[in-house]
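Heads up, one of the protein chains got dropped from this complex, but the rest are sitting where they should.
Let's look at subunit A:
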Amino acid sequence: MSDSKYITLISYDGFEFVVLREAALISETIRAMLRGPFREAQTGRCEFGEIRGPVLEKVVEYFHYHHANRDRTDVPDMDIPVDICLELLMAADFLGLDSKPQMRDIS
């Protein structure tokens, strides 16, 4: 496992984003990629074959937004551009950026 503080995320159209490892680990998917016996874990480079550059850019922005605000209570909402909203939603689902799983009451 590479020990760098940063990892690289690569979109399907070739854009590379260098992100703080700690910030990116809120994503379940990225955590699994980096912890498992995968090539990503050695190189610290994660390729996403389904996410476009602009969308991944927003995701990276979110990682840093979330990381910066992790201990604050009244956080202003991040701005989501309307035109990539649906794509971003798909990416969020893929990366496991859902709200924390809550215990569901059995109905």
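The rule is short, and it goes like this: a residue touches a chain if its C-beta (ideal position, glycine included) is under 8 Å from a C-beta of that chain, and two chains touch if they have at least 3 such contacts; residues count from 1.
As a working rule, contacts and distances are computed from a predicted model.
Only one of "DNA repair protein rhp7 treble clef domain-containing protein", "Trafficking protein particle complex subunit", "Protein pelota-like protein" or "quinol--cytochrome-c reductase" fits the UniProt record of the hidden chain, and that name is "DNA repair protein rhp7 treble clef domain-containing protein".
Interface note: of A:18, A:32 or A:75, the residue touching the hidden chain in the full complex is A:75.
Annotation: of A:18, A:32 or A:85, A:85 touches the absent chain (contact as defined above). Across the interface with the omitted chain, subunit A contributes residues 59, 62, 65-66, 69-75, 77-78, 80, 82, 85-86, 88-90, 92-93, 95, 97-100, 102-103, 105-107.
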